[in-house]
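Missing here: one protein chain of the complex. Every other protein chain is in place.
This part shows chain A:
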Amino acid sequence: MMNLGFTIGVLGVLILSHAAYSTIQYRGLLKIVEEEFSGPPMNVVLELLVGLVLCLWAALSVPGKFISIHPDSDDNRIVSLPDNLDFMIFNHRGKVLQPDTGMKLKC
């Protein structure tokens, strides 16, 4: 998917550069026949549009997935607050429910 998008992006840029090159050539031609430049020819405009669409598609698909901005989406929905560890107190029933006491830190 990534490779396909990248290829399409390269193709789009190539098409855009080709359109630019054709326009320059067209202007050179106009200078020779001494006419005013009013706009690029139809096929160049079409080429531009195709290049734009391809580049746009590549730019949207290659960098990655979009992240949701909805507050209720799974990524953003807050389901619990962090336990207030700064205010943690040790005087609780954990005293009588000690885990495996055989565990020791070996240095």
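Heads up, the rule we're going with is that a residue touches a chain if its C-beta (ideal position, glycine included) is under 8 Å from a C-beta of that chain, and two chains touch if they have at least 3 such contacts; residues count from 1.
Assume contacts and distances are computed from a predicted model.
Asker: According to its UniProt entry, is the unseen chain "Transport protein particle complex subunit", "Ubiquitin-like modifier-activating enzyme ATG7", "Glutamyl-tRNA(Gln) amidotransferase subunit B, mitochondrial" or "ER membrane protein complex subunit 2"?
Answerer: So, among "Transport protein particle complex subunit", "Ubiquitin-like modifier-activating enzyme ATG7", "Glutamyl-tRNA(Gln) amidotransferase subunit B, mitochondrial" or "ER membrane protein complex subunit 2", the name matching the hidden chain's UniProt entry is "ER membrane protein complex subunit 2".
Asker: What does the interface between chain A and the hidden chain look like in terms of residue numbers?
Answerer: 70-91, 94-95, 98-101, 103-107
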